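With one protein chain withheld, the remaining protein chains of the complex are depicted in position.
Our next item is chain A:
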Amino acid sequence: MQPALEHQEEKDSQKEEEEAPPHELTEEEKQQILHSEEFVTFFDHSSRIVERALSEQVDVFFDYSGRDLQDKEGRHLSRLVTYPELLVASYSSNEDAPHEPDGVALVWNMKYKKTTPEYVFHCQSAVMSAAFAQFHPNLVVGGTYSGQIVLWDNRSNKRTPVQRTPLSASAHTHPVYCVNVVGTQNAHNLISISTDGKMCSWSLDMLPHLELVFKQSKSVAVTSMSFPLGDVNNFVVGSEDGSVYTACRHGSKAGISEMFEGHHGPITGLDCHTAAGPVDFSHLFVTSSFDWTVKLWSTKNNKPLYSFEDNSDYVYDVMWSPTHPALFACVDGVGHLDLWNLNNETEVPTASVTVEGNPALNRVRWAHSGREVAVGDSEGQVHIYDVGEQISVPRQDEWTRLRTLSKIQLNEVLQLWALKHIYSFSCSKSQCRGRTSGRLFACVDGVGHLDLWNLNNETEVQKSPRNII
C-alpha cells in the first residue's frame, strides 16, 4: 500500500512544481512570507545563532606552518608574521620517560586551552635555550648542552632538527644558554654564547645551512645575554661570577668592554629595557641573581642604580614588560612571581602571586602584548597568567614619570638607606664618611627633616621638611 501512495504523492508534488513558476516566487509572495509570523520566529532564532558564530574570534583551522598559503606552483609565499600566541619552551629530560631524547622543545598555543603542544621537537642533547627565529616564523632555534645549535622547522614533518651546527672547536664546545636573532629583515644574525664565554654569530641566509660568521672568546661564564632595543652591535651579558659585562660585536674594540659589579652570586637573568616610548630608556637593564636580589642598572653607570630586595630565595629570571616602561616581572625558587612597577613603588612588588605547591620558577616571559606572563617551573609546567589592565597597560605619563625616577635614583638610594638606619645615623661627618660610598649622605632627625650633605664642600645641599614614616 505504501509505495503506491508515495508514488502518487510524488506525482502530485511534481505537478505542483510544474504548475508553480520554476524556482521563483513573485515579489508579492516573498513579501507575504517575510511578513508572516512563522518566518519571524524562524529568523529570530537563526539570526541569533549566526550572529554569535560570526563574532567568534578563534580560527581553529589556522596552519602555523603556512602550507595553506602555498600557491599553485607549490612555492611558499613569504610571510613576515609573528604569532604572539605561540610560546616555545625547552625542558630538561623527563625522569619518567628515560627512553625519550634528552633534548625537548615544545611549542604551545596560548589561544586555546588544549593540553597538548602545537609542535614537539626533539634533539640528542638537552636544550638549554630556545627561541623562535625572528624573521623566520617557521623556525625554532635551540642552544644545547653539547654546544650545538639546532634548528627545527614546523614545515618538516620531523621532530628532529633540520639543521645542526658542527660539534667542533670552531663552534661551541660548552653549553649554550643564550641564543638570540638580532638585526633587520635584510641583515640579521643568530648570536649564541656558551658558558666558556665564546660568542658565535651565525648567518641564517644560507638556510638550511647555518654559516659561522664570527666568533670571539673571553673567559666569562655567560649565563644570560641581552641586546638593548635597536642595537645590533652592543650587548650586555651576565655571568656566573656575579658580574655584568658590556660588549660589542664589531669594531676595533670588539669583545668585552666594561665590567659592572654588584651582585654577590651568579647572575641568572638579564634583560634590557624594551618598552619604546617618548623617552629612551634603552640604557636601562635589570638583572636577577642567586643573591636573592634583582638590580636595576644603566649602561652608563658601573654600579647598580637600585636593588630590589623583597625575595628570600634565588631569583631565577627577570624580564621587562614589552609595553610598560616601568614594569618588570621576576620569579624565584619558592614559587613567587612578582611584578614590580617602578612608578608605583620601589620597595615591594606591585603584584605578586605564588604558584601552588611552591615549585622553583625557572623562567619568566612576557607575551608580546604585555598582557600575559608565562612562567616555567621545575616540575615541567608552564603557567600563563593574565595581567590586569590597571597594572599592565601604561598610561601616557609613565615614561616621563620613570625618567624623573631615574634622575633622582642615586639620591633615593641614600635616603632610603638612611631611613633604614634611622636611629644609628648621626650627623657627624667623620662617622658618616665611612658609611657612604658617594659624596652625598643623608640624615634624618626626629621632627621630620631629611638633610642632604655634600661631604666634599661640607655645606648643606638641601633641606626639605617632610613626613618620612
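Here are some notes:
Going forward, a residue touches a chain if its C-beta (ideal position, glycine included) is under 8 Å from a C-beta of that chain, and two chains touch if they have at least 3 such contacts; residues count from 1.
The rule we apply is simple: contacts and distances are computed from a predicted model.
Between the listed names "NAD-aldehyde dehydrogenase", "Proteasome subunit beta", "ATPase H+ transporting accessory protein 1b" or "Dynein light chain roadblock", the UniProt record for the complex's undisplayed chain reads "Dynein light chain roadblock". Checked against the hidden chain, the listed residues A:D44, A:E95 or A:E356 yield one contact partner: A:D44. Residues 23-25, 30, 33-35, 38-47, 49-51, 53-54, 59, 61, 68 of chain A touch the missing chain (whole complex, contact as defined above).
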